[in-house]
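All protein chains but one are shown in place.
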Amino acid sequence: MVIDDRELHEECGVFGVYEAEDAARLTYYGLHALQHRGQEGAGICVRHNKLHLHKGEGLVTEVFDKERLKQLPGNAAIGHVRYSTAGGGGIANVQPFLFRTMKGSLGVCHNGNIVNANILKAQLEEEGAIFNSTSDTEILGHLIKRHTGRFIDRICKSLRELDGAFAFLILCENALYAARDKYGLRPLSIGQLPNGGYVFASETCALDIVGARYLRDLMPGEVVRVKDGELKSKFYLPTDQIVDKICAMEYIYFSRPDSTIEGINVHTARKNAGRMLYHESPVDADLVIGVPDSSISAAIGYAEESGIPYEMGLVKNKYVGRTFIQPTQALREQGVRMKLSAVSSIVRDKRVIMIDDSIVRGTTSKRIVRLLKEAGAKEVHVRIASPAIKYPCFYGVDTSTIEELISNRMDVEELRDYIEADSLAFLSEEGLQKTTAVTDTCTGLCLSCFSGHYVTPLYDSYKNANKDEK
Amino acid sequence: MVIDDRELHEECGVFGVYEAEDAARLTYYGLHALQHRGQEGAGICVRHNKLHLHKGEGLVTEVFDKERLKQLPGNAAIGHVRYSTAGGGGIANVQPFLFRTMKGSLGVCHNGNIVNANILKAQLEEEGAIFNSTSDTEILGHLIKRHTGRFIDRICKSLRELDGAFAFLILCENALYAARDKYGLRPLSIGQLPNGGYVFASETCALDIVGARYLRDLMPGEVVRVKDGELKSKFYLPTDQIVDKICAMEYIYFSRPDSTIEGINVHTARKNAGRMLYHESPVDADLVIGVPDSSISAAIGYAEESGIPYEMGLVKNKYVGRTFIQPTQALREQGVRMKLSAVSSIVRDKRVIMIDDSIVRGTTSKRIVRLLKEAGAKEVHVRIASPAIKYPCFYGVDTSTIEELISNRMDVEELRDYIEADSLAFLSEEGLQKTTAVTDTCTGLCLSCFSGHYVTPLYDSYKNANKDEK
Amino acid sequence: MVIDDRELHEECGVFGVYEAEDAARLTYYGLHALQHRGQEGAGICVRHNKLHLHKGEGLVTEVFDKERLKQLPGNAAIGHVRYSTAGGGGIANVQPFLFRTMKGSLGVCHNGNIVNANILKAQLEEEGAIFNSTSDTEILGHLIKRHTGRFIDRICKSLRELDGAFAFLILCENALYAARDKYGLRPLSIGQLPNGGYVFASETCALDIVGARYLRDLMPGEVVRVKDGELKSKFYLPTDQIVDKICAMEYIYFSRPDSTIEGINVHTARKNAGRMLYHESPVDADLVIGVPDSSISAAIGYAEESGIPYEMGLVKNKYVGRTFIQPTQALREQGVRMKLSAVSSIVRDKRVIMIDDSIVRGTTSKRIVRLLKEAGAKEVHVRIASPAIKYPCFYGVDTSTIEELISNRMDVEELRDYIEADSLAFLSEEGLQKTTAVTDTCTGLCLSCFSGHYVTPLYDSYKNANKDEK
Partner (left out) sequence: MVIDDRELHEECGVFGVYEAEDAARLTYYGLHALQHRGQEGAGICVRHNKLHLHKGEGLVTEVFDKERLKQLPGNAAIGHVRYSTAGGGGIANVQPFLFRTMKGSLGVCHNGNIVNANILKAQLEEEGAIFNSTSDTEILGHLIKRHTGRFIDRICKSLRELDGAFAFLILCENALYAARDKYGLRPLSIGQLPNGGYVFASETCALDIVGARYLRDLMPGEVVRVKDGELKSKFYLPTDQIVDKICAMEYIYFSRPDSTIEGINVHTARKNAGRMLYHESPVDADLVIGVPDSSISAAIGYAEESGIPYEMGLVKNKYVGRTFIQPTQALREQGVRMKLSAVSSIVRDKRVIMIDDSIVRGTTSKRIVRLLKEAGAKEVHVRIASPAIKYPCFYGVDTSTIEELISNRMDVEELRDYIEADSLAFLSEEGLQKTTAVTDTCTGLCLSCFSGHYVTPLYDSYKNANKDEK
């Protein structure tokens, strides 16, 4: 699926470091590697005795320049890149949040979606809380403040009250905490710098960029504290309430191909999906192409397994950015193509297998099929490297509403007809499961959006609220 | 005194409108006219059924572009321009604040300084509040939330708890409130648009720019509500607790010369100060010059009254901005002058009367006198259009600490010697009082920084806290 | 007259330095001081063994950043700020020009207009020249190339062929040349740095900013060479062909008030004009106001001479720039005023004398009178500190075409009626002459645009060509 036009949206990324010189700069690089997870806002909270925060709307490189980073000295930091729907919340929702009290400050950021947020917010407002954003993240700050006991206990008690998907980073003046929800829906990995400092990141690509060695993933229901050079782990829930159900979309679409989640490299998982897809739905054709960028790996897998050559039949234009002048309607009608172009010298008079990672509203697929046919493709066989998305996600993925999900309304044949493909097939749920079943680290996937079997209870109120908050 | 180098700093500006089409755009223009009061951050909170907020660091024109304004439709708005010391607080302290509750939202911004802020904050934290900024403005939000009764009563009760200097604007989903502290320390004026909508602004120049007719100033201790096209006024305190003591520095230095405060035009007040200064401290000389921009009016007054011609002996370079490349130390030593240059063809071999609005640390005055002498001035007689500043301000003006105030350490003769002037005189407190005593609207001035007689109690804790918050 | 809306346009500025360390940076500051003379483009050509050039469209601070200046080391430089009509020529016309030959390079820039440009260009094309711009400046390069003899002689021969208005700076690998046209139409002053290096600038304000001492102005018909630390002067024409006729508009409008041209300070000349204007056309009124910025000095002169107080009845908004969001038509009709606002608290119910520097098309004057009346002024008496402009300028000032010059079509009474003023008067030509007749340096003014008596022959072809080149 095409960036700038993608139908699924990333759900934020977090990065933290404790301790290393120039922590803000390391975080800058880490967030940069996670930029694909959120391009609407970025922030870094750094500890230099006290906590200091800078955040803004835009890309990491837009929010931070040299001057800014210089003003953020310190040896511990957390940072966040944010995705939001257009106009959603604005700067007030950009993370991390910095909660100030007379006794000390608290920096908090998270990736995910708290499904019982509205219930908790109503309760907290009753008790005197005021919210400055529509973000779920503030809830954790208020819960921690209200609980008593040792700080780690206050955090654990607070986390137990939350239901949903989350990966939290919490920075205090003397420690850094990281926590993952009890289903393990959102990823969070731990690395170690050559100097011994610890690094936390939504994806391992952010560990690689700062030269950190990957240690392991946080486990579902685990909270980890780094303090005085030592890493301590604890489960905030009895283990029988914990289940491993990482979001399948992390493998299929969100994560960078060079990241490794729960022991499985994303590119490899995608290649596996492509191979599996060939076994499930083979087709005789002249060449295999992938929709750039996220479907290339699956296309290569399909090509390798089938022996049909992988060719570059679709190209994404690299330089498209904010300041790019979009074609007028008149030019578009004349055939000016910006985001994606079909390479006619490759596809003309060919039977093409087009691999995509997913279909959401169907309009993009329809457009690409047409593009290929206009460029001369004789046949276009669409193969999707994941099952059909039929249900909305409540765990931090901005799928469309249920009405907009085309697979909720159409069966495969109707959809094939709609997108004007010569044939269409999806990967089965079983097939998808197998693509990640090569290690014993990853024990399960959340397939809610395919099956409608949600891993959390469905709270009455949450569907209509917090729409713009990831 | 010279912008970019000024020793006194502005203390924010507020603007509000209720109701008028395209309220955000009107607020943009209003804030633009108030830009001299704060150049570090700007924000607009607009009502379009619900409240929406955008804010950022930088000038109004940097924070808002066309796209942004389009995303802020609505017919009521409040806005703020902020001054802060370098690095102070960052985006988290930029106003307005938007407080969200299940029952509705509240936009709040203010200009001033709450002197009992720390006491109130400690109390509120005890009761469950979390603060997201170091700004005093959040306090009002929490107080309003904690009080009960009709909304206007909750506001009045809250305002009664605050001590210090403030001009508040509060935007709800169905009304706009404006309030001024009981001493009237900070200004706030009311205007009316041709369409009947009401406008509030720290200075009348912001009314002029949007084509609003000036109605009157808010009175000290008054709270005003606009709702359903009607303006209602109320005093939140018994009138015997109210006293009119507007900050003298508003006339001397902060406000734009075209603004009118409590019935007196600022340019005229400054010209009066110049005239008075001549009567108190005449001197025989060849020409009168003013330190641009804020001292020009006083210099013209002095020239008119004395008959000595006003000449342009000092020039400020207009285009100095953020991206300007400052001269290296080497070039500075060779005589490269950016912010202010002396015009040697004017001052050479002349006896010069140099009018300035105030002296804070003395270094700027010393530098300008030297500049004039290097340019060939035979004598430089410094006349200051206000009394000597000997005490720090706690009401929203960022004077230096008491140790840095040169008039606290030196008498006039020592200071004359220090700045290397041929003579030096300040305007007397009585003289200053008279410059504004031409109407019966303005009944008094706050002269705390000259006399040390503060108009509010001095709370133990306030001196060391909230330094960066205006 | 109001910047951003001015009806007359500046005609470029030049700056050169030979020799001083960091010559490009000094030029940057010098051009910055001359920015009011041209805001469309800027360039610096520096000598560091060879010649190097950087130029671009926009303000000096937009064309040059730190990185750029670092890439221009060297101890001699020339620079230029350019005015052009919208879309005129673009980057190709931005100066300096760098002419490269196998034997060495030549940097050239100029301020002015060559009236026999088309004749020369046609001739040069015949002889094999190709022009890369529509600028007159290229002509000089080609002429110098075609002449033979010592370099200084080739320059003199070339200058003799040019007719019109110009101030040229020419940088070679081993010397800097400066030349002024035989009428002295455009100004050019010489200064000296503390280190002994020489500086050339269109206005003395650029000498002041770099700490250079003003030596003298170049004389009409003079060419000056700096080489090996020595300044040599020569007239390229017999002195009987030379006449001093500096452009009167330099005093009236273009130059910065702190500049001194041919011995007369501009602010002082304007104040003189204001005084003279009072004597020629007194009127009984309550206050005097000036149209900012260029008419303030004349207004102060009028006020001083008449004893009527000078007040700040019109204010220009400072921060208006490229990114400023202009009011919609709807808002403008409601009274939103950006560039200039009338201060109603000053002018209401008052008889106002409004001083402006000139009237070109009349629309601006009409607008300002109306603004003042809407703000409540009882009477508006317009006094113009220069004679009526009736004829186009061919010497580098972008006046309108003759049809647009309102004084060409209307007499004073018709114009008064058109601009809706209660009275109107212009300064006489004699009065204007007297304002600058205080020294014996300036022996005459070019009054062509007032009188139609042009100082050069009028070549058939030049009127329709090179419109966009200054």
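A, B and C label the chains in the order they appear, each numbered from 1.
Here, a contact is a pair of C-beta atoms (placed from the backbone, for glycine too) under 8 Å apart; a residue touches a chain by one contact, two chains touch by 3 or more.
It should be emphasised that the depicted structure is a prediction, and the values quoted were computed from it without experimental measurement.
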item: Which displayed chains the hidden chain touches across the whole complex; value: A, C
item: Options A:Cys205, A:Ala298 or A:Val382, residue touching the unrepresented chain; value: A:Cys205
item: Touching the absent chain when the full complex is considered, from A:Ile114, A:Leu193 or A:Ala273; value: A:Leu193
item: Residue in contact with the excluded chain [from C:Thr101, C:Thr148 or C:Gln329]; value: C:Thr101
item: Of C:Asn75, C:Ser133 or C:Asn408, the one touching the omitted chain in the full complex; value: C:Ser133
item: Absent chain, residues of chain A that touch it; value: 21-22, 25-26, 28-29, 32-33, 35-36, 59-62, 64-66, 69, 193-195, 204-205, 208-214, 256-258, 260, 265, 267-268, 271, 297, 300, 303-304, 309-312, 315, 317-319, 321, 323-325, 327-328, 330-331, 334-338, 341-346
item: On chain C, residues whose C-beta touches the chain left out of the figure; value: 52-57, 71, 87, 90-92, 97-102, 121-122, 125, 127-134, 141-142, 145-146
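FYI, only the chains that are shown with their structure count from here on.
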item: Chain-chain pair with the highest tally of contacting C-beta pairs; value: B-C
item: Chain A and chain B, separation of their C-alpha mean positions in angstrom; value: 46
item: Gap in Å, rounded to a whole number, between the CA centres of chain C and chain B; value: 37
item: Intercentroid distance (Cα basis), chain C paired with chain A, Å; value: 59
item: Chain C residues counted as touching two or more neighbouring chains; value: none
